[in-house]
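With one protein chain held back, the other chains of the complex are shown just where they sit.
Presenting chain A:
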Amino acid sequence: MESGGAVQSRHSNRPGSGRTSRRRTRRAPQPRYSAGRLLSKGLTKADWPKVWRHHDLKPRYDVVIIGGGLHGLATAYYLAAYHGVRNIAVLDKGYLGGGGSGRNTAIVRSNYLTPEGVRFYDRSLKLYENLASELNFNVMFSQRGHLTLAHNDGGLRTMRWRAEVNKVQGVDSEVIGPEEIKKLVPSMDTSAQARYPILGALYHPPGGIIRHDAVVWGYARAAAGLGVHLHQETEVTGIDVRHGRVTGVRTTRGDIATGTVVNCTAGWATLISEMAGVEMPVTTSPLQAAVTEPVKPFLDTVVVSGTLHVYVSQTDRGELVFGASVDPFTSYSVRGSLEFVEGLASNVLKLMPGLSKMRLLRQWAGLCDMTPDYSPIMGPTSVEGFFVDVGWGTYGFKAGPVAGEAMAECISTGRTPQIIAHFGLDRFRSGRLVGEKGAAAVGH
């Protein structure tokens, strides 16, 4: 951006500099949601106030976050709530939660494979456990337990490995046998005659599912309450960089001057980073999912089979949610395919033959920003003031809270917090990859 006053000194550009304490600054000034208010609203039939408002685009923000999914909104919330940075814009080309954050299958767990990964995702799980009270919004977190099946010796070996890495970090995770599996999921075919007999499973009791839209809306409401501007239908078309430093963002609704830009655009992340001249080892592939008609509750754990490329859970409404591996080629298209449904149905029936009469209600796809090691890319880049929080692949919803918390700290203090230190963009140059494929490829 060429207009005067856009570029300031490095220090005044850094939001919240000097305010590094992680103290909660102020509660959301919105009316609190409570049983009492629900009752009184019900009796008076008064309207609930709007949860976030439309704003004109200001010519200048301290921080511009691109992408109004969970990651962008959580980053905005933690910046505003814990670091005193309030002059923030979150820009989305569509609507809040219209990307992966509104399309995922909402599995939350922390039984990953690497110590760096386990520590990181477990912090997120802990934040999720308290999120409803933190945001004063019911996010319906159901910690119903998570099973990753092993159908062969290689699979079982990985499960044992993961269980040990998990236990060392204090994460509840163990390998169980077919009999225990049958007790947890009576509808599953655990017989030796199954096409892919089940030898065991990694059982992770604190894992479960959450209401993904509620998480997005909860963060959006809380951030808006702290003064963050949420701009929907505002597409970023360019990023201005001068002398190696970010100076502004161009959008379909006008230009913004800013010294700090955060890329939280997941499937579109390389397009945004390119605007700032930053190259990333990220490719975009669709991931599909499907849901059945609702039936009586019969499945109260999440079941994943890497061998069969399928996983299933039952929502509170009784629908079965199915997911699979990422599509076999890169694409920005979110059209569902018949191949996916056919493969999915045949694999699900190998696990749970009793489902053969169930009907699928819908299928959909979302875009995933895949990295070579199935770990995210977070932190500063070679362009000063340009931060990335990307590479969330098929597994980034569970990471939203910890990513927001860590990115907020990184941006406001100018230092990369320890918990994300291994996820820097420079790891692909130094060769220090954080290989999570064995724990993230199908299980998400």
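Keep in mind that, in the parts below, a residue touches a chain if its C-beta (ideal position, glycine included) is under 8 Å from a C-beta of that chain, and two chains touch if they have at least 3 such contacts; residues count from 1.
Everything that follows uses one rule, which is that contacts and distances are computed from a predicted model.
Asks: With one chain of the assembly withheld, which option in "Sarcosine oxidase subunit delta", "ABC-2 type transport system permease protein", "ABC transporter domain-containing protein" or "Succinate dehydrogenase iron-sulfur subunit" matches that chain's UniProt protein name?
Replies: Matching "Sarcosine oxidase subunit delta", "ABC-2 type transport system permease protein", "ABC transporter domain-containing protein" or "Succinate dehydrogenase iron-sulfur subunit" to the record, the invisible chain is "Sarcosine oxidase subunit delta".
Asks: Identify the residue among A:166, A:270 or A:375 that touches the chain left out of the display.
Replies: Only one listed residue reaches the unshown chain, and that is A:270.
Asks: Based on the whole complex, identify which of A:173, A:284, A:301 or A:394 touches the chain you can't see.
Replies: In the complete complex, the chain left out is touched by residue A:284.
Asks: For chain A, which residues reach the chain that was dropped from this view?
Replies: Looking at chain A, the ones touching the missing chain are residues 268, 270-271, 279-284, 328-333, 335, 337-339, 372, 428-429.
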